[in-house]
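The other protein chains are all here in position, but one chain of the complex has been omitted.
To keep things simple, chains are lettered A, B, C and D as they appear, and every chain counts its residues starting from 1.
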Amino acid sequence: MSEGLEVKGVDLQRSGKAVLHGVDVTLARGRITALLGANGAGKSSLVLGIAGALPIAAGQILVDGRPISGLRPEAIRALGVAAVPEGHQVLGDLSVEDNLKVAGSHLPRAEVKPAIEVALDTFPELRARLSSRSGTMSGGQQQMLALAQAIISRPRYLLADELSFGLAPVVVGRLVPVLQKLAQQGVGVLLIEQFTHIALKIADIAYVMERGRICFHGEPGELVRNPDILHSAYLA
Amino acid sequence: MRWKTALCTLAAMSFAAIMSGGQAQAAENAKCGLSNGKAAAGDPIIIGGIVSVTGPDNFSSSGLAAAAYFKCLNANGGINGRPVKYLMQDDAWNPEQSSQLAAKLIRDQGAVALVGNMSFVDCGANQGIYEKEDIMVIAGVGVPRDCFFQKNYAPTNAGPRVSNTKAIMDLAATYPGKIKRIVCIAPNIPNVGEWSCTGAVSWIKKQGGDGKIITFDPGSLDATSLVLEAMAFKPDAVSVGTPKGMAVPIFAAAEEQGLADKLHWTGPASLYNLDFPRAIGKYWDGKVTVDMELKAADANTPDMNNWLAVMDQYGQKSDPRDTFSQAGYLAARVTAETLLKMDPAKIDRKSVTAALRSVKRFESDILCAPWYVGDGPRHNANHTGPVAQVKDGKLLPKGQCIDAQDPELDDVRAYEKTIGISN
Amino acid sequence: MIEIDSLTVLFGGVRGLNALTATLPEPVTGLVGPNGAGKTTLINVLSGFVRPASGSVRIDGENLDGIVLHKRAAFGIRRTFQNEQVVENLTAAGNVAAVLDNVPTGGRPRQQLIEAALGFVGVASKANVMGANLNAYERRLVEIARATVGRPRLVMMDEPGAGLSQEESEHLRSVIKSIHNYCGAQVLLVDHDVDLISATCVATLVLDFGSQIAYGPTAAVLADPKVRAAYLGIVEEGA
Amino acid sequence: MPDFTPFFVSGLATAATYVLSAVGIVVLYRASGVVNFSQGALGALAAFVSWSIVENGGPAPLAWCAGILVSTVLAFLYGRVLAPRLAFSDPVMRAVATLSVALILLGFMGYVWGELPRRLRLPTDTISFELIGVRITATRAVAFALAVLATVAVMVFLARSRLGLQMRALANNRDLSALLGVRVLRADGYAWIISGSLAGVSGILLADLQRLSGQTLTFAVIPAISAAVIGRFSSLPATVAGGVAIGVCEALLTPVPVVGPFRTAVPFIFAVAALLWMQRRFTFVYR
Partner (left out) sequence: MFTGERDVTDQTLAYSPLVDAKRVRLKRVAAVVVALAIVVVLPEILSNYWLRTFISVTALAIGSLSVSLLFAQLGMVSLAQYGLLGVGGWFALRISHGLGVPFELALLTGGVVAAAFGLVVGLPALRMRGLYLAIITLMMAGAIQVLISAFGFPDGGAGILGKSTGARIMMARPQLAATDEAYFRYAMVVLALCYGVVFLHMRGRPGRAWAMIRRSEVCALAGGVHIVAYKVWAFTLSGFLAGIAGGLLAGGVGQLDGSAFPASQSIMLFALTIVGGAYSWMGPIIAGLMLRAFPALLNDLGVDGNIATIVFGAGLLHALITAPQGIAGQLQEAAVALRKRFFGSSGAIR
């Protein structure tokens, strides 16, 4: 079937409570799709659901036409869906280099090194810290590492959850172009962002989520022109 | 696939292990009771037995021998026509279970006597019910002190204390003037450990020597430390007074230190097991003596051969032919012969207890001295026996019977005088 | 009245609160700011779960340093949690009773106090229902009942408004507004829901990166472009 | 004052077998989050299988390999078939489940082989040398060398190999590792294989150094777990140090008059002290 990552009518429960109700989202390759909404609206649950870390209760998720529901997270990663979870999570006990190598787990052995080189070219800051424990780095560096890990896995789709969470604006400014570049290379990017202006500036398509449902989907420009939609979603 | 292969391998090995248990010996026809060759078909007489099969050590050969004997008896006219229904139960070294089984055998099944018992926990756990129900236990093997201090419990074996004493006495007799300091090693099981060694130590002290008792936690794995601890006393002889399984690592540790030639090694009857010489290996050939409680299996005397014949014809191949098996055989024999003298219609617990208490002289060529029950407050009739030596993978008897010179036996000897057994 | 004096909290080198100084006298005070601004950290300091690196807090003139952790509830510091903490294997009444066990009753019968607290939040009919069988909103209300029973001085609520329906949200507002009149406690409310804040809070404190960026009457504070920028992430033209 | 040197030397070999077992336990726990109480029972099974083959005239090296293979395969099967079904249970339940495996093995060994006086003999038993007044058989030296070798090999494996890296990643954060593409079940399987084979080696050595008994070898897991606790179930060097300390202290206390009888409590005291030291900082438990 068609290219793209499609989420169709997905319901999802977390510890017995329904957090997603019939969510439909489509990621196109080469585009940046923004997902906005207040805290607790279910954005992170959606990311974890796509990545296979949370089982979905109903609906379907298709990657380039192939259903992935029920696959283990590592299998979904191998299909080209890389999730960068919220809160710059890295393997804190491991060195930066090891973190990068782990991200290449599903690549053929020979391809890991070149992939790491590509990621390091994107974030030269990490090169100097290859041997340091990633848990000791600043949040911004950890977020770069998390993004680098995603790049190494050569994703077709990248799910970036709250990239700017708790980071200084300078760092955010450093990360955003990377996403744009990835999109130019053909990666379908899902961007969840609390700094709505950043998201709206770079996104091609925008979704707004409220209490586990998609309440808006369309051009980002529409949201900029019509901030009430956003305000009602955030401030309701 | 790998799983299947593993299963097959395991199954094959299990089979091999079971089959390699014992070796058959040709023997003449077993004689039991009336020896009339007629199967007994009357109202069965219930006799129970409590042994420890599962647990830290398989402690059941006495019960197995009793079972074989009763089977033989039932094939040979039983008790004047009445068969014996022998119920052997496994207490798994657990006093609770032992007490449940005693209640079951005595109260539920109505056993008239218990025969061939062999357990570390039975004597202690069931003393109350034995006295209360006034049932006589003709045990095969008593180990803890409790087994030798009960009115209703009469073991045919000598017990570890007597056995340890004899083992040391034998060494002292073999090497006159050389055995001055001894160490006795025992597990710290209550009523077994220290008590089992005290006889030997008090005997050597009486001879002007010195002795040390080392008790150890059976759960401990470090046998070398134990051996080194014994060596720190600079002994001339060591008695390894443990169940057979625990003795193996101790001898292994001693072998490692090359101690067989530096001092003399011995052990009580608990080591008298045909597997034992093989388990400790060639190194110990001719360097260990083991007390026997009863005479050697290959003595080629009539009753001894009969025991072997009973085991071959009515027991399992895997049943051990060890000193405990002999004890169980004797216990069954003395019981059967006592019952045979009674009116078959009037066999109940009370009459059986009385009849067994009146056994004042029971003789067998397996025993060194006549055995008795009697109505004394405690029973330790067997305190005379031979000693064997480990040789060519076998246990060969050394010769004379030795009578244990343990002051604890003074009351027993005094009682024996009153019934005319000892002089 | 809450008096916060140069309060600093460190999490392994990262500043959760950065020399925060504020005086909060109003009966219902809102506490807003973007994620990671230090709102929950402030509540945790007041509860005693987080030890400040420096600085102090006084409530009704009493320095909190002198009150050991398990005595703070009895002193009157109460809270609800971001992730609800209703005990599943106690009834709603049992949940309230569990707190009432440890706080002053003022001599009134316990049963009456429990009923009053559940009645106040509006779940009197659920008194004998197990916590596990309450729905999400009822649980939230039971948590508020727990926080308002037995003479509280300060009731802190961490995002009570997240994920509520329209009716539930309206009911919650009325409950929050009436807490001060009901039991005399001051309310400190953390929420992302700006409507809830503006509907209930007399004054609002805005935090960003652990520091105060604005304090004042709610309407005025929320209209502040600085606040809008920090909180909504919307950079207004010319700002 | 007693002479402690011989006790020290003798304790080292026992310590070595603790270390072998403990390293297996730690590797498994790090990768899969399971504390394996059946480590000792698996070793006992390996020893029994080896013994049976030798008794029936099989060549000794084949016997050892078969024994180790059996324990490895069983561990792997448990890890692949049964352990995943408990993946969402509490870690305590997962540990208790391995205890039931130990029970099954214990019953099986009791049924097939029984408790008889046995010892597994290795050719190294006949070679011995003297070290500070204590004779040491080559088996002890081999045990010690194997312990060192296994520890080093496992450490190198974890540090250098791809699979080892994945295991370290799992130990660090299981969920995130899965998101990063680590094949969790595969890494788990290998961890079970490593731990099963180490169990086999240590079981065979213990059956030679001590005795071949299902019960004794099964419960030899306790000092190994104590050593693993000292290593916080994560640090291999600390685990080795713990195992050595436990083995040596137990031996050293032997000749001390009053405390001697209590020396088997050494593993427990070490483990309790280590746990208390590790947890000395007060933390709140959120849920």
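Methods note: a contact is a pair of C-beta atoms (placed from the backbone, for glycine too) under 8 Å apart; a residue touches a chain by one contact, two chains touch by 3 or more.
Keep in mind that what you see is a predicted model, and the values were worked out from it rather than measured.
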Touch partners, limited to displayed chains, of the chain removed from view: B, C, D
Residue of D:193, D:212 or D:271 in touch with the missing chain, whole complex considered: D:271
Residue among C:39, C:72, C:140 or C:192 touching the omitted chain: C:72
Candidate in contact with the missing chain, chosen from C:17, C:57 or C:175: C:175
Chain not shown, touching residues in subunit B: 53-56, 89-90, 92-97, 99-101, 103-104, 106-108, 121, 123-125, 127-128, 145-146, 149-150, 188-191, 217-219, 378
Interface residues of subunit D (partner: the chain not displayed): 35, 37, 82, 85-86, 89-93, 95-97, 99-108, 110-111, 219, 222, 225-226, 229, 261-262, 264-265, 267-269, 271-272, 275-276, 278-280, 282, 284-287
Contact set of subunit C toward the excluded chain (per top definition): 47-49, 69-74, 78-79, 81, 85-90, 94, 97-99, 101-103, 119-129, 138, 146, 167, 171, 174-175, 178, 181-182
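Methods note: only the chains that are shown with their structure count from here on.
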Common touching chains of subunit C and subunit B: none
Interface ranked first by C-beta contact pairs: B-D
For subunit A paired with subunit C, centre-to-centre distance based on mean C-alpha positions, whole Å: 32
For subunit A paired with subunit D, centre-to-centre distance based on mean C-alpha positions, whole Å: 42
Computed distance of Cα centres, subunit B from subunit A, in Å: 76
Subunit A-touching residues of subunit D, taken from the complex the two chains share: 162, 165-166, 168-169, 171-173, 175-185
Complex contact set, residues of subunit D against subunit B: 2-3, 6-7, 10-11, 13-14, 49, 52-53, 55-56, 66, 69-70, 73-74, 77, 110, 112-119, 121, 125, 128, 134-137, 140, 206, 209-211, 213, 215-216, 219-220, 223, 247, 250-251, 254-255, 260-261, 263-264
Sites on subunit B touched by subunit D in the complex: 2-3, 6, 9-10, 13-14, 16-18, 20, 54-58, 188, 215, 217, 219-226, 228-229, 232, 244-249, 252-253, 256-258, 273, 275-276, 279-281
